[in-house]
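This is the structure I want to talk about, given as structure tokens.
Every protein chain of the complex appears in place save one, which is left out.
Labels for the chains are A and B, by order of writing; each one numbers its residues from 1.
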Amino acid sequence: METVIEMRNISKIFPRVVANDKINLSVRQGEIHALLGENGAGKSTLMNILYGLYQPSAGEIYVKGQKVSITNPNVAIALGIGMVHQHFMLIPTLTVAENIVLGSEPRRYGFLDMRKAVAMVEEISQRYGLKVDPQAKVESISVGMQQRVEILKALYRGTEILILDEPTAVLTPQEILELFDIMHNLNTEGKSIIFITHKLKEIMAIADRITIIRRGKVIDTVTTASTSPRELAAKMVGREVSFKVNKQEYSPGETVLQLENVQALNSRKLPALKGISLEVRRGEILGIAGVDGNGQSELVDVVAGLRKATAGHIKLLRKDITNASPRKVIAASISHIPEDRHLRGLVLDFTIEENMVLETYYQAEFANGIILNNKQIQMHAKRLIQEFDVRPPDQKTLARSLSGGNQQKVIIAREVDRDPNLLIAAQPTRGLDVGAIEFVHRRLVEQRDKGKAVLLVSLDLDEIMDLSDRIAVIYEGNIVGIVAAEDADEAMLGFMMAGAAGN
Amino acid sequence: MLPILATLLGNTLLYATPLIFAALGGVFSERSGVVNIGLEGMMTIGAFAAAVTALGTGNPWLGVVAGMLSGGLLALLHAVAAVTFRADQVVSGVAINFMANGFSMFMLYKLYGGGQTPHIATKLAKWAIPGLAKIPYLGDALFNNYPTVYLAFFTAFLTWVVLYKTTFGLRLRSVGEHPLAADTMGINVYFIRYTCVIISGCLAGIGGAAVSIGIIAEFTEVTIVGQGFIALAAMIFGKWTPWGALGACMFFGAANALDAIGQTIGLTKYANPAFFSMLPYLLTIVALAGFIGRANAPAADGKPYEKGR
Partner (left out) sequence: MGKQKIWAKDLLEVAGVPAIAIILGLVVGAVAMLWMGYNPVIGYQSLLRGIFGDAYSFGETIRSMTPLIFTGLAVAFAFRTGLFNIGVEGQFVLGMLAGALVGAAWPQLPWLLHVGLALGAGALAGALWAAVPGLLKGRFGVHEVITTIMLNYVSLILANYLIRNFFRVQEQEATANIAPSADLSIALLKQASGGARIHWGTVVALGLVVLVAFILYKTTLGFEFRAVGFNPHAAQYGGINVTKSLILSMLISGSIAGVGGAVEILGVFGRMAVSPILPGVGFDGIAVALIGNNNPFGVLFGSFLFGALKTGAIQMQYVTQVPYAIIRVVIAAIVFFVAIKELVRRILRLKRREV
């Protein structure tokens, strides 16, 4: 088989980090080549170089044997390279057809020819079996269709080599299978696919060959037939990893959090929670599984007082806290590790010590009346920095300049130290490397073992299955079923995540 | 009653014209994602350059061209700050307004030794459109007017065509909504934004010229006082669309006309002229609080774009 892409000794150095270090990658025609690595390993950087969004600091790229210099996406497109980004690059207010032709639009007498654009989109969507509605606005179509639009964008430009960056993160297990069908179709048409992921199971199911990247370096390139998930995991992380977290035996106590028929709207004022009922008890982790955008964020927000419930009741230890202000919720001893630590969890331009008292700065411990007690605030931070091993151990450091893992440590320290009745953890390991993930997991289980109630929301099904005692599956704002973790398997949860009722 | 309405209509068009140019400029700039509160300054410099050129050459049309070019040149500064150096676009706009005011005053003293130009004898003349101008009442108001008035309406039409019927328009709208997405499609975000900001300056400059050599035939420190901000308001009121902006400018122009001729038609008995002067500003605030939401503004408006390097 012909080699279509050859990247030789590619390095990319950012001001503070070496993202790619002499990487070699070759992709053959008609293969599905997986790029495997942890968050931050350098996969996306490498692909952004191939697509012309970044310029390499060193190294060479060959396409079909020709040395090329890909200075911008136009060059990549002309070379037959297309990319579907992890976060879709679609313009919500434009139509599907407008999005697809954007940048190489058909013209008539010098004017934009939308009629022809629609016809062309219909033609290729039929050829590859990618069903879309060319006239629909992108903001009104489903996530699955948005992904098809992204693939069509590449095909419209005559893509021969398609890069898919973490394409499955937003899909249900069933939609993932559909995507795999599409990928096979493209393969039989002679197209090559580079598939970026950190999910071992998907790789084993679809890839022909796998290149593993760790900390900016290529560790190995192997064929799928000759490897195993265990071997891949070890190569990805750099040591043997145990996926199991040690927990004490499950012995739930009294009910801490109780939701009864809770309803709420999302930011676009559409119903996001349509009657959620569940409870979390002392000494248990209740995991919420589901595909992104099915109401998880709204559920967390409603409990934390950050979003109004339009109906139903939320009770903490039998006390009604429905629509209490965030301050009251905090005072009622609910801690919350938010899903987006940059958006909510931290004031990035505050120091560590200021962030450590973000919720408690006004309390007698840290303020006399309205005057802040800086000495006390400093001592508090010093203690937590030591306890949770935050680096650098300097309470005057701005949160902005900490690594992701240390930022998350600051948040967890702050939330756990308040000794809450209920701990909400929303996607607590997103974007972290394996070491930090293990730290977070240990802390969550520790809280459970100490008899706290923990509500865990995660898009990572493995994380949910590893940590939870019970698993509630959310779909389109409803809990479709709650199952004991030991009875759950992935196929069953997958069906529930797609809306099929459990049990 | 009819002659009064005709006068009112004629005056409305007259006052709306400078606003229309500047507001359309605002549409270009903001639809591409660059907030432009420097419209006021670009109008100021346009009005100044037009007045000086018309005085110097005796040709008002050269004045219009000078207004356009000077507005575009000042806009280039805004583009350099906002696009290349990713400055806070509001701050840059404030600096642009300072700059226009300071520079034109400085030059006024230098050139004419005082705070105002002499009277401009060769200001723009009215054009009567043959036939149509003869229609009773309406004809005189609509079709015996300054050429800048006709040009303003034509520019609105042109803006609509460019925005919605050309590839450049599709690209500029995509850049204003999601520049990163446009970039991945090989669209040069910087080029689009530079072009749009410069177009906005050119249009605002023509708008300024329409005041100094179209309406009042001189330039002083108070020639442009707030028209640029009213144009900005009109653009918002018109939800960032060319026809909407045009409509809002006509409405604000009518408020201005009522203010101007209120005395003659006895309107001052019912309402103080100050009320009409405040109207555009107050209505914009009410509109922003009521029916115009953030959903109407281009999603990336005011956000600098940094290309990965």
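Here is the rule we use: contacts are C-beta pairs under 8 Å (C-beta built on N, C-alpha and C of every residue); 3 or more make two chains touch, one makes a residue touch a chain.
These figures come from a predicted structure and were not determined experimentally.
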### Query
Thinking of the whole complex, not just what is shown, which of A:143, A:265, A:317 or A:348 touches the missing chain?
A:348
#### Entry: Touch with the omitted chain, as defined above, among A:304, A:402, A:416 or A:493
A:304
### Query
Just one of B:229, B:251 or B:305 touches the chain that is missing; which is it?
B:229
### Summary
Against the hidden chain, chain A presents residues 304, 306, 325-327, 329-331, 336, 338, 343-350, 354, 358-359, 361-362, 367, 370-372
### Query
Given the full complex, what residues of chain B touch the hidden partner chain?
37, 77, 80-81, 85-88, 90-92, 94-99, 101-103, 105-106, 108-110, 221-222, 225-226, 229, 232-233, 236, 272, 274, 277-278, 281-282, 284-285, 288-289, 294
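Following the convention adopted for this analysis, only the chains that are shown with their structure count from here on.
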### Residues of chain B defined as touching chain A within the complex
165-167, 169-171, 173-174, 177-178, 180-187, 299, 308-309
### Query
In the complex of these two chains, what residues of chain A are touching chain B?
48, 51, 53-55, 72-74, 77, 83, 85, 89-94, 98, 102-105, 107, 110-112, 153
